[in-house]
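Note that this complex is displayed minus one protein chain, with the remaining chains in position.
Coming up: chain A.
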Amino acid sequence: MYVTPQESDHLPGLPEYVKIVEVGPRDGLQNETVIVPTDIKIEFINQLSQTGLSVIEVTSFVSSKWVPQMADHAEVMKGIHRYPGIRYPVLTPNLQGFHRAVAAGATEISVFGAASESFCKKNINCSIEESMGKFEDVIKSARQMNIPARGYVSCALGCPYEGSITPQKVTEQVSKRLYSMGCYEISLGDTTGVGTPGSMKRMLERVMKEIPPAALAVHCHDTYGQALANILTALQPWVSWCVFQMGITVVDSAVSGLGGCPYAKGASGNVATEDLIYMLNGLGLNTGVNLYKVMEAGDFICKAVNKTTNSKVAQASFKP
């Protein structure tokens, strides 16, 4: 039996409901050294679909030359069972990827910006400005086809090459632009997990001057063990200049804390969905997700990639 955390009284100012965006099958598996067979990926996503998660990022329509782990994107997209009420976004870095995604049946897409020039160059081989041009094409095409687009902003709290990144840059150069192009939600990513609650708050304060909190998400990596503390910060309201500011209500996570960190050998990756749910449940927040079923899916995929779970909740309490 899994442990249900004791609920506290609902903390004033916290949202009633938090939407979890499960990125394990994409962000998680993309950063695992073991390449998972297509049928296992499909089974994994099908299991996740039965946990109550409402958004599951399936795959990435990126060139297999760059990300071999996602080479089977079309087969996975076509092979999964699409449950009604659940969204299955896919990454589409450019128009080519977008068209392939649509041909494979995608009904929601994501684009990936970065708040750091060096990271942008190294990651997608172009400048931030050039990447905005590419994304504009994708988002325009998506809008024409009534396909919602989500925007990611990498390095929102720091860059492995440039070090610290200003909240101003995160807002003006990337987030605001993606939002004005038509992304319905902007996921702010602490890509290398270097952020701490203070930097998270400063960044959000700035971004929220331009983008309403309801259109924001946080995507925290747990490379330095800071993810849950950063997420707690992002959820909380604050008082500033006679204005009461609500926190965010959408959080990205990966079951079992899948994914390593390509910039810090041996380091952990995404925040574990199980540990996130445990905290949110304890805070009295509704997520709609069944923790035990998530642990089951986590157990399944960890056996497939031959690793122990990174979720502390699963380590402490999961009994298959």
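The working rule: a residue touches a chain if its C-beta (ideal position, glycine included) is under 8 Å from a C-beta of that chain, and two chains touch if they have at least 3 such contacts; residues count from 1.
Quick note on the criterion: contacts and distances are computed from a predicted model.
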item	value
Undepicted complex member, UniProt protein name, chosen from "Hydroxymethylglutaryl-CoA lyase, mitochondrial", "Nucleolar protein 11", "Transmembrane channel-like protein 7 isoform X2" or "AP-2 complex subunit alpha"	"Hydroxymethylglutaryl-CoA lyase, mitochondrial"
Contact partner of the left-out chain, one of A:G105, A:G163 or A:G198	A:G198
Omitted-chain contact residue, chosen from A:K122, A:K209 or A:K303	A:K209
Option touching the unshown chain, where A:T59, A:Q236 or A:T287 are the choices	A:Q236
Selected residue (touches chain absent from view) among A:L11, A:V34, A:A103 or A:M145	A:L11
Chain A residues touching the omitted chain (full complex)	3, 5-14, 193, 195-199, 201, 208-209, 212-214, 222-226, 228-229, 231-233, 236-240, 242-246, 261, 264-268, 272, 275, 278-279, 281-284, 311-313, 315-317
